[in-house]
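A single protein chain has been omitted from the complex, and every remaining protein chain is retained in its original position.
Chain naming follows the written order as A, B and C, and within any one chain the residues start at number 1.
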């Protein structure tokens, strides 16, 4: 039941990576949709059928009916179908404050060495000169209160910066102890950053460390696409590609319309090597 | 529809007094049972059919089915029947904080010149030497948060004291401004104190003032039954006796078993005078 | 209890005492009928310069028909509570109604940077959870509530929050200032004519929003008897005494969904999102707001019966959405 796929795209690759982290025994808080929700829905249909997740509108443990209509990932009957409990936003925040959220999974716009997240403005804040985005939304509480935060973003130089232009949601701020000094609960923070090309963790110094890469890129290619140099793990692992079984579920049940995965480049197995298909 | 009664007891007298204060247009918070609840239920069946009240368990606007089983004034199906809303204790407290509670009605054990309420201990607190009672219960929040508090107690020297042995629930504490200094909202506090013999209000000095007496006692008799001398209103009014119609409703619908009213002395009209029947 | 850090932004004034007085003097403690039209409700209860909160958003059980009516009446200088929002803030700013936003999450696009650059709009930075907590503080009659998020962000510095030393644990803890909006608009599944209302399913903060706000307009898919509500009091989400106006608004959340009643209209969602991402709302506002005089006319002429039947058909789930 585990056949390595030979043809998939970057988005599918990263969703499958995160999906495999997700275990039955934990409670998750998932961002509004996109890769985070797809990862959890995939896990629930493959390795972790009893997995339960929370969303920002206070839904606890739904048996979501996919696919959803566009944007209908919360406060909609299909997303919230046959939940164990329905609450509200403040209820979801209470559960997160209490420490019930083992993992928060967040798609981010820009991230820095310390895992700080920017979803507010790229460029200068003052005077509206930068490019403005939507604000932290629910990500701030996930990043502050989940025990471990898993970030998902693209492997692009402009997305991995030395210091984000605006900290919308907290990573390790400026290093050890900073979260606690600003009132956040201890022993929380970024845990993994996933891109279609790589996976990063964090050392005791709260700084990003490259831990694994996709089989279709080199470490050098990855490092090209960061605007700072992260620490490197003693041994850089190679991430496993999606299986045919995962892709079948993802494509036929979860993202049928391609709303989430229909971006990014394709990868194929060619001459015994996984390679990015040139556009 | 208003025939002065000729035979009633002290408890019935005081319930009818309070019932007449109760108007349709206000929201009330009522203590656990006894005279306060009886007064409200009587008003709802006589002068104020649309009156709504809250209780400590968060019931909003019930159409209570009387009589209740003993003690079953909250979290019971008859007391909470066909309410507009069901909540919890914290919800009731929220509404009180917000200023929705126009009147709180409280039966009290001991009260002082400033309207402070003792339901904790009569006598010395330390070492358990005094006679211990149940504590403030829900009365503390009513006394703190209702716009106007109506107290009900017996006209007995030991119940009207210069200073209560223990402030369980706040009256005016030690005078003007004291409530605010201790964090209570402004323009709140005791408004009336009712006993079977008299009605008191409060002056600008926050001290109790005798305003009216029952037709079956004299001012002197009343003053005998306080252990301090209250201010006297310029004109002491005489309270109107219960009507036959009120008593019919009270006896046949509200307190059928006499749980509330079966205490206190009887009054009868004799020789054109209302008189306490000698035991 | 030392103040360790303070946000430096202006914020809507915290005043629990004056809110209490407002409740005492102006909230309808008595059960009186409040059934009026969209037009009258917005005329009477939304004032220029108000702080406005809406619950949910233009696509998800939000008061979309009331948002359109506010724009239609060209209300001005509103300060809006922009949490959990795709297009509502954009419509209110570009419709000329709002010039300040407390942000949790809003749908972006070129409109927002332009509005800020042109000084048509001032932004105050929060997060969805902190804005919603502020409403909760307002709904509890308190001046603030503590939280353990938001500290350390750049939003904090541009907010009304503070970090103090918790007198119990001696550790830093965030305080979020209470929010008591001047007016709230909330879309519900069912209400009686007095404003006792039921919301089915999950939500953002309908109860908090109603209890925290000075004036409250409900739009309701269905008007039901009070006796119907009394059969199941645990389902009552909002009590009448918090409510000033009840507007019968079938399909009031269109193009959004009302869970259990009708699905969203994906084409309608895409049309609104398209206007937002292009930064040009002129066509959208003309067609969806100004071309008609009322919600009824909007449903008749712009949306049409066929669409209404289709979105009702497309909502195939009932479980949990009825009493």
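Operating definition for what follows: contacts are C-beta pairs under 8 Å (C-beta built on N, C-alpha and C of every residue); 3 or more make two chains touch, one makes a residue touch a chain.
Remember, predicted model here, so these are calculated numbers, not experimental data.
Although it is not drawn, the missing chain touches A, B, C when the whole complex is taken into account. In the complete complex, the hidden chain is touched by one of A:147, A:172, A:216 or A:274, namely A:147. Checked against the full complex, the one of B:14, B:42, B:167 or B:214 touching the unshown chain is B:167. Of the listed positions B:27, B:111 or B:145, the one in contact with the omitted chain in the full complex is B:145.
Considering B:19, B:52 or B:120, the position touching the chain not shown turns out to be B:120 (whole complex). If you put the missing chain back, the residues of subunit B touching it would be 56-59, 65, 69-72, 74-78, 80-83, 86-90, 93, 96-97, 120, 125, 127-141, 143-145, 166-170, 173, 178-185. Seen from subunit C, the chain kept out of the figure touches residues 1-3, 14-17, 141-148, 162, 164-169, 171, 173, 175, 177-178, 200-201, 231-235, 319-320. By the touch rule set out above, subunit A reaches the unshown chain at residues 24-27, 50, 52, 59-61, 63, 80, 82-86, 94-100, 102, 147, 185-187.
Just so it is clear, only the chains that are shown with their structure count from here on.
Taking each chain's centre as the mean of its C-alpha atoms, the one that lies farthest from the centre of subunit B is A. Centroid to centroid, with C-alpha atoms defining each point, subunit A and subunit B lie 60 Å apart. For subunit C, no residue reaches two or more other chains under the stated contact definition.
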